[in-house]
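Just passing along the structure, written as structure tokens.
A single protein chain has been removed from this complex, and every other one stays in its place.
Up next is subunit A:
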Amino acid sequence: MDAIFLMNNVWIIVCTALVLLMQGGFILLEAGSTRMKNAGHIAGKTVFTVGIASLMFWAVGYGLIYGEGNAFIGLSNFFYGDATTMGEGLAGSVDFMFQLAFAAIALTIAFGGFAERAKLMAYVIFAILFSIVVYPVIAHWIWGGGWLGAHGKQDFAGSTVVHLTGAMAALAATMILKPRIGKYNKDGSSNDIAGHNQVFTALGVLILWVGWFGFNAGSTFGVEDAFFGYVALNTQLAAGAGAIGAMLMVWLLSGKADVPTTLNGALAGLVAITASCAFVEPWAAVLIGLIGGMFVYFSMKFFDKKRIDDPIFALSVHGTVGVWGTLSNGLFATPELATVGRPGLFYGGGFEQLGVQLLGVGASGLYAFVVSFVILKVMDVAMGGLRVSEEEEIMGLDISEHGGYGYPENLTPPKSTDKSGA
């Protein structure tokens, strides 16, 4: 068997493991960014919804994306289990596993908008529906031979497909769920609800950062010319620049070198470079990451002013910056590297690629938002509310949804305060 073929497969299965490890990053990031009383819930639901995402991707997701179909959806290869197919230099199963890990990331991002107030059952049902009617459709449009891919839309590793899609679902969720108790005052002004452990958040970001090498460098789908090294280089530069950009911005504007914002800046750099990591030069990667990091703080403030409570800043990190990352191709893609689509504006490509990118962002973002909103609205009515009761939210989801605390020694179950006996 061809050595390159084997190495391709080994590389991609390693990258699959790295992308799956990003879930560990999300567990720490989300748990650290929220309160102690919800920590066990946030960690546990991530593992368990990865389970749902995996089964759904196997049953229908992969087929809807990559099956034979039309410009809008694939319609074959359900219940994937083909051990013989070889395509694009990869064993089918290796390709399947890599794609599955991406689908699970999009779902976890979407759940950022649910944090600290959604019923456990809302996670279960939305995980199933998102895995059928939201993610696969957009992935098909751009990666599965759909209409946006045919237009030459550049999204190397998924700024749009994974990050923007997840963030749009998160936006729909946070709008329907409404802000957490205590986040906003009567006069509309906002309070900080601090996360309980910045060390967890930082470690979570670092795990995501490492996992991102699977996400971006793995999206080369092979080892030929060792191009993955170049992709990794751009990824590293953008992440570093993102952290710097965000800290600079929050320092200038708030007077404080805020740690959560800086951490989100590193993630913003990673999200921003995800679409363009294979198409741009390193100096552009620095700029793309830096601007992504700077945007993230403005975006956090913007959503806060609009009274959209986004506990772990998923909308800003994955949404706003996902848009920026996708558009940045239209500015910085070089003629030599643009293997899909056209060079960017700054390389004499005119506005054409920028237009294609804008169309891709607009169509995908709109679809993900509208469909998620409708699904969640219907669920809201059918389930008698997506949100837990006020009392449950106050006592925390660890105890209300799971019957035990993530930190049992630090928290004690609330005593019954109802003296009326009713």
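Simple rule for what comes next: a residue touches a chain if its C-beta (ideal position, glycine included) is under 8 Å from a C-beta of that chain, and two chains touch if they have at least 3 such contacts; residues count from 1.
FYI, contacts and distances are computed from a predicted model.
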Missing chain, UniProt name, options "RNA polymerase sigma factor", "Spore germination protein", "cytochrome-c oxidase" or "CBS domain-containing protein": which is it? "CBS domain-containing protein"
The one residue from A:110, A:300 or A:371 touching the chain left out of view is A:300
Looking at the whole complex, which of A:142, A:250 or A:266 touches the chain that is not displayed? A:250
Omitted-chain contact residue, chosen from A:49, A:220, A:261 or A:357: A:261
Footprint of the hidden chain on subunit A, which residues? 187, 189-192, 194, 250, 252-256, 258, 260-261, 297, 300, 304
